[in-house]
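As you look at this complex, bear in mind that one protein chain is not there, while each of the others sits in place.
Each chain carries a letter (A and B) given by its place in the written order, and its residues are counted from 1.
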Amino acid sequence: MTRRLFAALLCALALLTPSVVMAEEAGAKPAGGSGKGVVAIQGGDLYTITDGVIRGGTLLIEAGKITALGTGLSVPEGAEVIDARGKVVMPGLVAARLSGLIRGDTKKIADALGPYGSTITFALASGVTAGYVQAGGPGDQPFGGTNAVVKLTEGDLEGMLLREPVDVNLRYSNGDPRSKALLRQQLRAAKEYLRKKAQFDQDKAAGKKVDPPAMPPGGETLTKLLTGELPARVSAEYSNDILSVLQLVDDFGIRLILEGPIEGWTIPEAIGRRKVDVIMTPRTQAERDRYISAPTGSSNEQAAILSRAGVRLAIIPPSTGFGLWGGFGEDLFTLPLEAAHAVGGGLPEDRALEAITINSAQILGVGDRLGSLQVGKDADIIVMDGHPLDYRTFVELTLVNGKVLYDKSKSRLFSHIRDKGDLPEAEPAGQ
Amino acid sequence: MRSTDIAPPRGTIRLAAALLAGLGLLPAAGWCAGSAVVAVRAGRVVPIVGDAIDNGVILIEAGRIKALGADVAVPEGAEVIDAAGQSVYPGLVSAWSTLGISPGPGGSRPATNAKHQIADELYPHQDAYKQAGRMGITTLALTCGARAPGIVGEGALVRTVADDSESMLLSDRGPLVIEFRADTDTLGALRGALDAAKGGSGDALVKLAVQGEVPTLISTSAADLPQLWKLIEPYKDMRVALIVSGSEFLQLVPKLGERKASVILTAAISYEPFTRNRVDLPRLLDEAGAKVACLPPAAAYDGDALRFGLAELVRGSFDAKAALRSVTLSPAEMLGLDYRLGSLEVGKDANLLIADGDLLDVKTRISRVLIEGTTVYDAAWGGLR
Partner (left out) sequence: MARLAPARALLCVLAAAAFARTGLADEASPRYAIRAGKVVTVTRGVIDHGLLLVSAGKIEALGPADKVAVPAGYEVIDVGDRWIMPGMVEIHSHCGVGWGINDMVSQINPGMRVGDDVDPDAPAIPAVLAAGVTTVQSVPGSGTNHGGYGVAFKTWGATKQDRIIRRISIMKMTQAYNPERPGGDIGASRMGMAWLIRQYLDSARDYERSWEAYEQGERKTPPATNLGLEFSRPVMRGELPVLIHTYESWGVGMTTHMFADEYGLKGIATHAEWTGHNVGEAVARKHFAINVGPGVVSFTAVGDGRVHSVVVEFVERGVENVSVNTDAFGFDQAYLAGQAAMAARLGLDDQTALKLVTINPASAILLGDRLGSLEVGKDADLVVKKSSLLDPSTPVEMVFVNGRLAYRRDAKH
């Protein structure tokens, strides 16, 4: 149905490939001031994410930032104009997890980033303009590794790193009581350290001669969790593990990002009440436990149920890289498709779009720069040839910091693919 | 007739070499260049620098080119090499090779093996070197394969044919060899070593490298180049040549050109990533403004692999002059040896490659190779010697 709507739109407007022309050629009314260095995306449906859809709107970009958007905006003379009539314009997708960007192990992601490579090329072709990158990990330890949110500024190393670290990757599972216990011990020690440190600061300010408290093992990181400077990111699938992890919120007051829940739909209130952020894969399937009568296993309604419970959701596909040996449709090549699965499970469409843009940006702590079309935000923008959640929609242009880094018509990857159209009408003889 | 001496070396390495020689430290004495005067009568001299000279004479004395030109007289008593109808080129220079060298030390990651000297391993009586000499390669920059990222060690600049290890060496100090990888530990180790050297402490070789006294050969994945450039940005005097690999190479060509980077790569067609589209990286780099040094394809230091690889590139519109330069003067420049190697000019080493035709013609055979005036290969010998 979506496709038909778009087909109608496209017919009305004639099929236009977005093209870059000068404002004068496009016949735009010149406004006051020079438009040199200005990029204008004109005539598209602007899915702002935070402020609804502006039909047939114009968006202006200068110095890599969104400077204006709305209808009836005049385009300054000399601006580079992208004709987006009949297209969807939305913020670049933010992947709450992105694999394959850095090779090997590194203690700091900043040291291992490179602005070239197939992951970046494929990501831009898929509309993904930023993502969460993890290096190393807790392994057998209660916590460890590093992570960052990275912008895919192809060709520009300096613009890549937005934040490092974003969160603390914890290992906390009932299946591993040893590291669970160790983490709790270390958190208690870090909490005690903070108490002593506060006392020390107070005493010192009062002029007392006191020794500073010793930092306990892991304290540098864990105190950041306790003070709320960083959230914890923990994977937990089943309800008993999720409930255990939630205990950390109650006991230590940490901010929590729950990744990969399967049975979250059975305990939505417990998750929602604690203001936990959830990163999940709506299509995940898991068997119910046939020996337990209570709800178990997966539900394709999990995203909808958690969203209704007030949970801030980010959606990621089953595979968070870009695979070309199978699995197409199950990885970041089609991130919006994963959001479509959530819609299939009852999540409202606008919530689903938030889950791949503004929510993931906010969960990664970069909601002030990414994830929506708003004045002042980074001009990381995609132009699509149809509804974002349609399985046949392709990204036609991807801009990062206002620069076109992917153009479907000029890239080899998907430029050979043509929309073959909707289902045919019935043959009269077939009745 | 050209009688002017070559220009003084741009780098300071020659000065350092002269000083060291004065102190008796330079092992160049190990090579016994013939003292007799040798005259090569050539159908065609291709000097790399300047135009080809038809029916020219190259006069050699004490291993150096004393004179060359169309009107050079052959002195009485000179040994004459008759290369009438043949073409004379400078001996070829390979800027990166592990020929005859054991795999590098493994162990710690990242490696900080500045004290690992290839010179300690040299053993000239290996067929591999003689085969390299027979294919016209007279100079090799030897290094070992890296088994861990970091500072691999000190390479060696050598003559391909020599009687003993000492006389293989062309210079006292070899290039600093680095295996680069963009990760925190490797960056930390390299930055630490470079900063220490810049500050006056640290390893002597790294100091020479930071001062530009010895070249630095860095092997890296193309994807890591931006991080590498960021790392070496403060060390302006370093003379870096890159050995680049990885599927991002093509994407980095414009940046390499912009930076006029020195790039060492094989003389072979490669493929655009994910396609079967042929890509001539040496040509693209050359056209983008990078300096290119070509190596034999698949590290085949034998037969005609290098010449045929170049010929295929030239057929793919790599400029023929650029192709010849990529195996002579360009690698010599990258290795800081252009004051004595890489072209046929008065005062330079008499490293000659004599062939019965255009070097890039597949039918051409190499008939004779000289290192510093001494014939090390003669087709008439019928085999290796």
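Keep in mind that, in the parts below, a residue touches a chain if its C-beta (ideal position, glycine included) is under 8 Å from a C-beta of that chain, and two chains touch if they have at least 3 such contacts.
If you're wondering where the values come from, they're calculated on a predicted model, not measured in any experiment.
Q: Looking at the whole complex, which of A:R178, A:K209 or A:R418 touches the chain that is not displayed?
A: If we include the chain that is not displayed, A:R418 is the one touching it.
Q: I'm checking contacts with the chain that's been left out. Which of A:G56, A:G155, A:G346 or A:G365 qualifies?
A: Residue touching the absent chain, from the options given: A:G346.
Q: Out of B:D54, B:D127 or B:E272, which is the one that touches the chain we can't see?
A: B:E272
Q: Spell out the interface residues on subunit A facing the chain that's missing from view.
A: Here the touching residues of subunit A are 1-2, 283, 285-288, 290, 295, 297-298, 300, 324-330, 334, 337, 340-341, 343-346, 348-349, 387, 389-392, 412-418, 420-427, 429-431.
Q: Considering the entire assembly, which residues of subunit B contact the chain that has been omitted?
A: Contact residues on subunit B toward the absent chain are 272-277.
Methods note: only the chains that are shown with their structure count from here on.
Q: Where on subunit B does subunit A make contact in their complex?
A: Answer in residue numbers: 181-185, 187, 221-227, 230, 247-248, 251-252, 273-275.
Q: Which residues, counting only subunit A, touch subunit B once they are in their complex?
A: 103-108, 111-118, 155, 157, 412
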